[in-house]
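A protein chain is absent from this complex, but the other protein chains hold their places.
A and B are the chain letters, set down in written order, and residue numbers restart from 1 in every chain.
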Amino acid sequence: MSFLTKIRRKTPNEFFLIPGLIGLGIFVFAICYSIYMSFYRYKLGFMQPNYVGLTNYSMLLHDPVFTTAVKNTLFFVAIASTSELLYGIFLAVLLYWSNKRYLFIPFLIVPMILPAVNLVVIWRFLFHPDYGFVNQILTSIGLSAINPLNNPKWAMPTIILMDIWQMTPFVMIIVLAGLSTVPPEVLTAARIDGARKFQLTLKILLPMTKNVILAVFLLRLIDAFRIFAKVYLLTRGGPGVATETIELQIYNRALRGLEIGLGSTMSVIFILISLVVIIPYTIMVLKNWRR
Amino acid sequence: MASLINVFLIVVLLTVLVPLGVLVMISLLPPGEWSIPPKSPTLDNFVYVFKEFRFYRNMLNTFLFIGLAILISLVLALPTAYAIARLQIKYYVWVFTVVLVILVKSLPPGSLLVPVYELLWKLRLTNTVLGVALSYQVYTLPFVIWILTSFLLDLPREVETAARIDGAGRFARLRHIIFPLSIPGIISAVILGFLNLWNEYMYSSVIVSSRNLQTAAVVLGQLVTSEYVYDWGILASANIISVLPAIFFVSFVQKNISKAITGGIKG
Partner (left out) sequence: MSSKSFVEIIDIHKSYGKLVVLEGVNFDVRKGEFIVILGPSGEGKTTLLNIIAGVIRPDKGKVIIDGQVVDDSSNIYIPPERRDVGYVFQNYALYPHMTAFDNIAFPLKMKKLPRDEIEQRVEKIAKLLKIDHVLHHKPSQLSGGQQQRVAVARAIVKEPKLLLMDEPFSNIDPALRASVRLELRLLLKSLGITSIMATHDQEEAMTLADRLLILRRGKPIQIGSPMEVYEKPSDKFVAEFVGGMNILELKSEYSSLLREYRVEGEDVSVKFMGFRPESVIISNEGLEAEVLDAEYKGDKWTIIAQIRSGEIIRFYNKDPVNTKSTVYIKPTKIYLFSSEGKTVKILTINK
């Protein structure tokens, strides 16, 4: 038996985890490093780290811009993912009952694959105050022009609308796949008419798909924290601080300013907030993967 | 009833198609015009984007970064996913690994931007292809492990058992059985990874500052965020060009795309 064979046989199964664990380990190290640095004032390339205790935290928690960013992020996550879930389920059910669904699906999922920049171009053009498509239509039917992207009250809803337009197909396609796994025998018994379809949907189809729906909701919640490109490109956080988010704060204030200490503190706060949705999702995966 | 449903779906379809149609029509606008539909449509914008603007360079950069990032991830992920899905591992090690995968996969990438940037800066890897590909691991590594693990968990075990009987150890099984049988899973990982990263703006813009390494998304982002009126026709045609690879990918695997997406979700 060759020396190599001996070594191979001796390696424990855990050895196979190492490549992935090393990669992931770097990110875990990064998180730990962030926690450590969150107690320092540290400007990359300009000054040495300087221990300041909880100063960064108390500063951020009293910082009106940062607290607004936190609120905006939570608002976006809650409203966007809930709307996408409900609208996506609705569309999935429509498609499920449609005899022409294979004609609709390829077109309906296009927004999902568009890069954020494309969406932003479309949205900015649609809502451009002077020559935007929406205003062209509004003025042509005698209504007054609008400028939602420049309106503190309407900027965030416009971004949410954009996210709904893009990400609802994701919910739709996964819920539809879930609905399709409901065995047809369960449904064929009933004669199909309008009222029946409605009841079958509410009483049989959706309850039998609830695990998939829960999974897709958790995924949307987690993903909704990642809106950076859309917000940054569409409004840059404005007007004022109306669409400021945590990601934007980290990017603009910390990174552009090379404020590693402050940025680390923001990251730690961001991680703590997102753990609220990550933990249930992790538990779900652990259960599903259990061999 | 069925026709009512279809009518409703057509309305939904319009809400999707009209904005897309608007984008196409913008791309046909000559400079200075912005009426929809265009009065004098032209393809000059596309020609300009290719010839003068040299946009294809940025697209090549994007391809290069993403390709390298996914390649690195696949190499690291395959043995790991294999061990998570198939091998007998101490339970606490298994839980620890899965939690780590899901945690890193789910963390907002923004929360890792600061330390990752600082690390790459210290390693003098900012503004390099490798640096960008390494920073993309935030997205691709846990994602690829996740997809491959879900895929391997669904693969029938008996084929691997047969290979054990035939004398194949873990390494031989990974190479001769698991890897070739994972190819559909690897393809979904590549496609979804591409779709996801084609979009990437945050890391791409921070890690790269030199012009000739910028990604398509970053260049477009700079155009679209510039305050003064830029030429909308050029902007839109560059956008359309940039999305073509994604469309190509999706139509290439149109039947499998929902399978690829849902294949991952069971996890």
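By our rule, a contact is a pair of C-beta atoms (placed from the backbone, for glycine too) under 8 Å apart; a residue touches a chain by one contact, two chains touch by 3 or more.
Bear in mind the structure is a predicted one, so any value in this text is a computation, not a measurement.
> Among the chains in view, which touch the chain not shown?
If we consider the entire complex, the absent chain touches B.
> For the chain left out of this view, which of B:90, B:122 or B:164 touches it?
Checking the options B:90, B:122 or B:164, the one contacting the hidden chain is B:164.
> Of the listed residues B:129, B:172 or B:187, which contacts the missing chain in the full complex?
Answering carefully, the residue with contact to the hidden chain is B:172.
> Kindly note down the residues of chain B that lie in touch with the hidden chain.
156, 158-159, 161-169, 172, 176-177, 180-181
Note that in this section only the chains that are shown with their structure count from here on.
> Would you kindly tell me how far, in whole Å, the mean C-alpha position of chain B lies from that of chain A?
15
> Using the touch definition up top, name the residues of chain B that touch chain A in the complex.
1-2, 5-6, 8-9, 12-13, 15-17, 19-20, 22-23, 26, 34-36, 73, 75-77, 79-85, 87-90, 93, 95, 97-104, 106-119, 121, 137-138, 141-142, 145, 149, 153, 169-171, 174, 195, 198-202, 206, 217, 220-221, 224-225, 232, 235-236, 239-240, 242-243, 246-247, 249-250, 254, 257-259, 261-262, 265-267
> Using the touch rule from the top, collect the residues of chain A that touch chain B in their complex.
Listed in rising order, the residues are 8-9, 13-14, 16-28, 30-31, 33-34, 37, 44, 91, 94-95, 97-100, 104-111, 113-118, 120-126, 128, 131, 133, 136, 165, 170, 173-174, 176-178, 193-194, 197, 212, 215-216, 219, 222, 225-226, 228-229, 232-233, 236, 246-247, 250-251, 254-255, 260, 263-264, 266-268, 270-271, 274, 277-278, 281-282, 285-286, 288-289, 291.
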